[in-house]
Structure formats: structure tokens, C-alpha cells
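Removed: one protein chain of the complex. Kept in place: all other protein chains.
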Amino acid sequence: MAVLHAWRAARVTPLGELHAPPRMTAVLLRLTVQVVLVASLWHGLYAHTGTTAGLAEGQAVSYAVLAVLASRLRELDQYAGRDTVLQHMHFGTIVYWYLRPVPPQRYHALRALGEQLYGFAWALGGYLVCLAAGVVDPPKSLAVAGVFFVSLLLGQWVLYYVMLTLDQLCFWTVRNNAAMLILIFAQNLLSGVYAPLWFFPDWFITLSGFLPFQATLSVPLSLYIGRIPLSDAGGQLAIQACWVAVLHLFTRFLWRRAARRVISQGG
Amino acid sequence: MTRSIEVRGLSRTFHTTVRRPGLAGTLRSLVNPERVAKHAVSDITFDVAPGELLALLGPNGAGKSTTIKMLTGILTPTSGEARVAGVVPYQERERNARNIGAVFGQRTQLWWDLPVRESFSILRDIYEVPKAEHATRLGEFDDILELSSFWDTRVRHLSLGQRVRCDLAAALLHDPPVVFLDEPTIGMDVVVKEQVREFLRHQVEERGRTVLLTTHDMTEVERLAERVVLINHGRLVLDGSLDEIRRKFGSTWQVRATLADAHTEVTALPGIAVLRQEGPQVVFGPESPDGPDSPTVHQALKAVIERYEVTGVAIDEADLEDVMRAAYVHAEAV
Partner (left out) sequence: MNGMRIAWRITRLNFRAQLEYRTEFLLMIAIGAIWQVSVIVFATVLLTRFTGMGGWDSSEVLLIPATRMLAHGLFVLLLGRVHGAGRQIQEGRIDIYLTRPMPVHRQLQLAFFPTNAIGDLTVAVGLMVGALSRSQLDWTPGRISYLIAALIGGMFLEAALFTAITCAALRFPAADYWSRWLEELLGTFGSYPLNVLPQAVGSFLTYGLPLAFVAYFPAAVLTGHGHDTGVPYWLAALSPLLGVVAYLGSRVLWRWSLRHYAGVNG
């Protein structure tokens, strides 16, 4: 039951950010500028084109802006707080994770939950502002909104497991920059952060269907803008749920192996 | 319980693959890896009674940290067993975690970006300490460690001395009966070191905690430890009280003389050996301390003054560092 009692651990990263107002203003500025730039770009690209790849102008702009806002959800700055798993391995402070009555995996999950909730608050605020300003189109119907919300939750769950795998990699390699970067890149590209996946060739879309990344962001956003019709929603949600299950088992397996690897420096 | 920490035949071996150089070597290593066994800890046995402060000594790489990791539940031993406060640490990690506190030298367990008090609150919740108890205990720690002057600062802005004091408080917040300290005062100034030592003494004597302390600082051992365990090359080579070790390995006296003329040739006197010479300062000790004709300190003093012209003289009990050095050397020879 230490898990419930340890809820304060979830606040760590958000609290750290709240203690540093310059960091928050930096984030606010960056988000605003990014949204404006991205919206302008897509409006500009669509200036002489109609619907392409199944996306109309309004849809494409909404997708791109929502993707920018969603990036806030799991992007808090752990590095400045010496709190990334990689830094813990480097400084040897990872040892304390194994000395507390809360298991490391639950502690990590609590931290991630806190961060994602905090990021969600930001994203929601940004979303409401964009909606009011007309930058983003509202969902077509209440049903769409509902399905989008469920899909978003599942997507965030999948994202948590993806980020967890990245962190767990740190237990194995001392120098794992490259592997991490490749995973981050794959996550960004295949989740639709750079551009909606629909613009890519068909073989690319099929390929990404075999990886969990598109389930994190591309599916919920596509449901929101209506690119995936409600009729297909059920199937997509089921796929997301499958990824949650598969990754849950995979990361649990990795935690067990990781525990054997906590051999920090020193004799 | 009669014993706070029980260690029986504890051993830990690490298997590493040997990396062969060159491209051919890499390919060979993939197909037919050559594994080498490193015996970090071999067959260690000792006990620690409740309310005792044990100093764990040994050269770098001797296996001290590995032993502590096994006792805190991080590593599982290859063979042998251990019990801490009646719990087997590597089998019941969470239960053990409630009974122990740990401070690992330079590594902090506090959250870098948050004020120290916030870290304390988080730990209070993780260990499920009632709020009132937490407040009382913090007040107690504050009395000796003077934490209140900086516990609202963020950890990244603390000096080393302040940070280690906070880490000590954090390790003891949940009132653990057993505490592991891995070089806690390394790099600190003398004032803070004394504060920490007083704190530890208070915890051991008034609160009856068992403390296992790893250190290279002999003054610390002298002032705090009643018992010493010496580990070298993964083996336990010495286990006894400080007095026993002094008697076994220490010269029982030293005469420190400052010569009037630094260039005087210094030769040994009968039964008296020259231990060290640094410029005009010469340190004399008994040639064979256990020998039957070994001169007493007064006889030696007289002999030195008669032979040399000295401007200053002092009599000393043996430096603990010299004692330990003799003990290490003896252990190597055995």
C-alpha cells in the first residue's frame, strides 16, 4: 500500500518546473510560436491545393496543431533535474530506487503519471485557447469526441510503455545514446509528429501499422479530425488495447532483467 | 534479537566477458565468448550486535561496496547467507527496505530541483511515517545537524556538507534500526565532519541504532568505531575491537623529536628504530614491540635526548593509520 501513500512522488517533475518560472515561460513561448508556425505552414501549403491524401485543409491544420500540443504530454525536462534514468545510472543514484519500500517500477510509473497529467493540463489549456481562436476545428460530433478521448487515453498508455522501454535500455548499455536516439526518432516520425502519417506512401503506412508508435498519437488524432471514420473506430481502439497488453508484458519482463543489472560502479 | 546483522559465508562472483581486440576478436567474442570469474567477495562471516557501530575497512576494490550491496538487498550473493534485523535482504527486499537506511557517499537520494523539505515529505509518504512523528524527528535532527537554515533551498544549490547532512536525515526519517554508511564524510570540512560524527554517536548511543560504516578516514574510525572489520581481496582478514588491533599491530609508543640540526645523521639506537624522518622531524618507535627487551617509552626518550640535540620532543600513542598499514601488510603476507 506504499504505492498509494507515495503519491507525492508523482509531483516531483511538475513541482520542479513550478519552482522555476523561467522554464515555464520558455515552454509557453515555445508552444505558442510552434503552434503559430505550424498552422501558418499548413495553411500556406494548402493555398493552392484541395483535399489531398484524404485530408482537407482544416483537418490537416487541426492535426498538426494538436500534435504540437500533445508533445507537451511527455516532454517535461527531467534532464535539468538530474532525474533521467540515464543520469541516475551515470551518477549511481539509481541505487536508491532499490532501497525504498516502493518497487522501482511502481515509482517510475508514479513519476510518469504525474508528468503526463501535468502535461495534459497544459495541452488542454492550449487546446481550449486554439479552439476559441479558431485555429483548431472542433470534433464533428459528441460520439467522435468520446471516441477520441478513449483513444487518447489508450495512446498515452502506449506512449508510457514506449518511454519506459527507452528508460529501461539505460540499464543495459553504458553508452546507449544512439539506440535511444533511434527510438526517439522512430517515435516522432511514426506517431505523426513531423507530419500526418497519411501523407506518406502506402507501404510506409502499412509498415508503421506493425509498430506501436502510430498508436500513441496518430490514431487518436486521426479519429478526432475524422480521417478514420467512426465505423472503424472500434477496430482501432482494439489495436491500441492490444499494444497496451503486449508492451505491458514486455516491460515487465525487462524490469526483472534490469534488476539484475543494477551493478553500479565501485568495489 | 541478539544480532542485528548476521553474515555467514557470504560470497559473490561476477562473470565478465573478456574483450578481444580487433575486428577478428569481436567476431570471436560473439561466437565463443571467453568468460572470466571475478571473486568480489569470498566467504565472509561476521556479526553485528544491536546498537553497535562497526567500521568496515579495506583498500579500494576490496569488496566492501559489494558486501554492503548484498546486505541492502541490491545484489544476491552467489553463496552464503545474510540477515539484517532478522530479514534476508535479497529475498524480501521491500520488508528489508523499511528496516534500513543508507547513505552512499557522493550520491544523493534527494530530488535535485526541489527544496529539501519537499524531499523529506516525499520520503515520509513513501515510508508511511505518521506526520507527527516525522515533525518530531526532523526537529531532533535539526538540533544537531542545523538543517533549518537551509532546508528550504533546492538541493542543487546546497554545498557538499549541507547535502550530506540532509541525506543523513533522509536516511533516518523512518527510524530504521540498521544504517549503512558508505564513506559519508568524504570531502567535507572538519567542522561538518565533527557535526556528523556527533550525530552518529548520538544515534548509536541514545537511539540504539546499528551502524555499519565504510570509511578511509582513520580519525573517524578512532572516534566512532568500537569494532573494526578489515576486508581485503574479498576476504575477511581481521575482526576485532580497536584495542585488540592496536595491541596486535601497533607500536605501543612513538617519540617525536625535532632535531636542532636538520642534517644530523640519524642512526637507530639499541631496541629503537627510526619510523619516519621528514626534515628535522624524526619519529622513533620500538624495533620489536613484542620483544622481551623492548625499551619503555621513558627509556627511549632518555636515549634519544642523550644521543641527539633536540629542540622539541613529544611522546605519542601510535597513529591509527600506521597501525592499519601494518595490519594491511600483515594481511597481505598471510
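So that you can tell them apart, the chains are marked A and B in the order they are listed, and the count of residues begins at 1 in each.
Just so it is clear, a contact is a pair of C-beta atoms (placed from the backbone, for glycine too) under 8 Å apart; a residue touches a chain by one contact, two chains touch by 3 or more.
The shown structure was predicted, so the numbers you read here are calculated from the model rather than taken from an experiment.
Residue in contact with the omitted chain (choice from A:W7, A:Y127, A:F149 or A:Y194): A:Y194. The residue from A:A56, A:V150 or A:A179 that touches the chain not shown here is A:A179. Touch with the hidden chain on the side of chain A covers residues 20, 22-23, 26, 30, 36-37, 40-41, 43-49, 52-53, 77, 79-80, 173, 175-179, 181-182, 185, 188-189, 194-195, 199-201.
As a convention for this text, only the chains that are shown with their structure count from here on.
Distance from the chain A centre to the chain B centre is 46 Å, each centre being the mean of its Cα atoms. Those residues of chain B lying in contact with chain A across their complex are 14, 40, 60-66, 69, 72-75, 93-95, 97-98, 100, 102, 104, 107-109, 111-115, 118, 121-122, 125-128, 154, 156. Across the complex, chain A meets chain B through its residues 1-2, 5-9, 12, 15-17, 19-20, 80-83, 91-93, 95-96, 98-103, 262-263, 266-267.
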